[in-house]
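Below: one structure in structure tokens.
Removed: one protein chain of the complex. Kept in place: all other protein chains.
Up next, chain A:
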Amino acid sequence: MELYSNKKNDTSKIKKDASVNDRIPDGLFLACPYCGAQMYNKQLGKYRVCAKCGYGFRLQARERIELLTQNFEEMDADIQMDHPDFPGYAEKLKRAQSQTELAESVLTGLADIEGERVALGIMDSYFMMGSLGSMTGEKITRLFEYATAHRLPVVLFTASGGARMQEGINSLMQMAKVSAAVAAHQEAKLLYLVVLTDPTTGGVTASFAMQGDITLAEPHALVGFAGARVIESTIHEKLPKDFQRVETLLENGFVDQIVPRSELARLIAQIVRLHTTEAE
């Protein structure tokens, strides 16, 4: 397919300069954003997880690729679209692109996870808060379209602060655009697996993050629709500590399992295999 022939990277070619692991010295003292426990950077280990509560520190998309896959071929790496002429937007995008080495707030491609071939999307909260721009929506839509055409499961790691304000109504339309592609993928009876990571909010929660057949989540990830501050000022009430944490979502029936980061690859592969019929 021509669409995806523009650039394919394997993991060996992915630069590591931007990696949080490399940027933060081992001896640096960090506090867990969830439980507050203090620890040395190197105590987070390769999965970058709080030793006390299991919270997964936010990862860049390319770091997650390394932790999760044996082989990754990127799709639409050089995708170009017209962006609205919003004051300061072009510069902001450029800065995010150079900081994350991503074209947009999602990295998509074909991946092998413990030997299982999947269409993989990973949102990156370091890219303009993982906001949903038209190119983000376009890349995820193409991922689903490719997966539908090639009969592949889709695995999508969500992380998003919500809408891309600078794109206005077009950002909103992405929710419907991706949903249309999810609908076609569902009709082909293919698996869509979501992994909710910290934080997943706003328009992403109100669309493809909540449309999976199976929904996994990382410990203590914040997942919700409205922002906590907006809710507090609406209802004039302080919200409890675990409000919008995935443990609460699990209790309320919106998540299938909360999975430690180190277990994710194994479990994803197992679930994918359980959806592979003999005939295939």
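Note that in this section a residue touches a chain if its C-beta (ideal position, glycine included) is under 8 Å from a C-beta of that chain, and two chains touch if they have at least 3 such contacts; residues count from 1.
Assume contacts and distances are computed from a predicted model.
Choosing from "Succinate dehydrogenase hydrophobic membrane anchor subunit", "NADH-quinone oxidoreductase subunit F", "ABC transporter ATP-binding protein" or "acetyl-CoA carboxytransferase", the protein name stored in UniProt for the chain missing from the display reads "acetyl-CoA carboxytransferase".
The omitted chain makes contact with just one of the residues A:A163, A:V246 or A:V272: A:A163. Screening A:S125, A:S171 or A:T197 against the full complex identifies A:S171 as the residue touching the chain left out.
By the touch definition given at the top, chain A reaches the unshown chain through residues 86-87, 134, 137, 141, 163, 165-177, 179-184, 187, 202-203, 205-211, 223-227, 230-231, 234-235, 237, 239, 243-244, 248, 252-254.
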